[in-house]
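Every protein chain but one is kept in place in this view of the complex.
Let's look at chain A:
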Amino acid sequence: MTFDGWIQIALYCAVVLALVKPLGSYMTRVFTGERTFLSPVLGPIERGLYRVSGIDARQEQHWLAYTGAVILFHVLGFAVLYAILRLQAVLPLNPADQAAVAPDLAFNTSTSFITNTNWQSYGGETTLSYLSQMLGLTHQNFLSAATGIAVAVALIRGFARASTGTIGSFWVDVTRATLYVLLPICIPYTLFLVWQGIPQTLAPYADATTLEGAKQTIALGPVASQVAIKMLGTNGGGFFNANAAHPFENPTALSNFVQMVSIFVIGAALTNVFGRMVGDERQGWAILGAMGILFLAGVAVTYWAEANGSSVLNSFGLTGGNMEGKETRFGIAASALFAVITTAASCGAVNAMHDSFTALGGLIPLLNMQLGEIIIGGVGAGLYGMLIFVIVAIFVAGLMVGRTPEYLGKKIEAKEVKMAMLGILCLPLMMLGFTALATVLPAGLAGPANAGPHGFTEILYAYTSAAANNGSAFGGLTANTLFYNSTLAIGMLVGRFLVKIPVLAIAGSLAAKKRVPASAGTFPTHGGLFVGLLVGVILIIGGLTFFPSLALGPVAEHLEGAAGQTFAAGG
């Protein structure tokens, strides 16, 4: 670890923190329907969209109608994307003559993009046409992110309102998230990325003659416009196979820094939106504080592990840390930081290959996802995931003092706690259940590229990433098979909807409740005690659920590596 590395990490945290309040204030105005400085330009477009779609912007929805709209939007989005991928060979903008995407891969990829997972069973430059990248993937990058923000805002309304039957209009929320939040940031952001060197062209792949006379085909495309939303919307699906490690997706240390900021910025600002809408900004800061503690702990472990180097490299006396799978321009610090950010949020973009991380360096990204990506988290998904844990933490606190738990003046009762536990428990069921299945079936065991505990971790990482809707991978796993494409897609669907639907049910139930005035017995939820309790509950639930699987994978590998053991694949 170097001093300069820690300065980069400190600078990163400072920039994200500085953006929380201004963006939180702006987004609060957007989702409470107030005028913003962009309203003169976007207002007419917004009203035009409502008119052609037959939407009455003042018509709010009951939570069931809101949920129905969410599901319908996903189903139709899936159909559009699936059709584009299957038909890309006959559609325009296909200069590299890509064939139609195979049915199981198209199913996996469509599921992956509507659920904001963006798992890459596909290899961008070898599988997808420019039209598929733009009309298929870029548009779902926007809409799956907008949907996540909408659901989070609906849940916030549940806490903020009292004695009402509605939680807002999904159509209005998704439109405003796209038009007022995502697009206005993406436009200057795209131009910044092109300035840093990311291509943005519809020209075919370039043919170069290298210094030694060989032919090199260089894949190009409309990359910058997709990378901007892939980061901002915590989608993470790469234009290229190597994702943000590819010099055309992330050409400089500055583009890397700004991409890392853009992964966290909306998720972090949503905690401020939460605080403002429930009428007490301190509530938002408390949640952000709990996220920050978990984040910094993760960064410290991964940076330390990667800077120390892997057992194999160290055995040759090489110094300078574990550079296998990392890019020179980023080095150890910016690669370790990126890995923790991308898995704390549900982004899943990678600027270094996680599969080649040290055992403990790779454990943190895995654990981040297993905890449900609540450390800032996916846009929207992180906040509502964290609020589920808040409900459980409040419930635990209530049990300790023998009092009906309350949060922000709302009684937390059996229904909310049951729904919260459903949202929490569906993730380990998918992650651990499918991992167990894959480790006994020949089709599953055919996947890993590495042998020994690392091979097990490759499988565990895949199902964890899918169910948590992350999308990053231990890329050695051969996942573009019928078995993995299908089971991973099921994991993504369950991980998305069995969290979203309980969250909306909680939102509806809370919105209908009366507000209980605070009394001397009310547990304050804006102070250090509450933050400590919340972090404790998260670590206990996560630790108890996942420690055995981590012990079999990364922990075992770390101990074997320390003893000088290596594992030969196929042996």
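Throughout what follows, contacts are C-beta pairs under 8 Å (C-beta built on N, C-alpha and C of every residue); 3 or more make two chains touch, one makes a residue touch a chain; residues count from 1.
Going forward, contacts and distances are computed from a predicted model.
Its UniProt record calls the unshown chain "Potassium-transporting ATPase KdpC subunit", which is the correct pick from "Imidazole glycerol phosphate synthase subunit HisH", "Potassium-transporting ATPase KdpC subunit", "Glycoside hydrolase family 16 protein" or "Sugar ABC transporter permease".
Across A:S39, A:T252 or A:T545, the residue that sits in touch with the chain not pictured is A:T252.
If you put the hidden chain back, the residue from A:C186, A:I394, A:L432 or A:A511 that touches it is A:C186.
For the options A:Q88, A:N108 or A:T175, the residue in contact with the chain missing from this view is A:T175. Shown as candidates are A:T28, A:T166, A:N235 or A:N450; the residue that touches the absent chain is A:N450.
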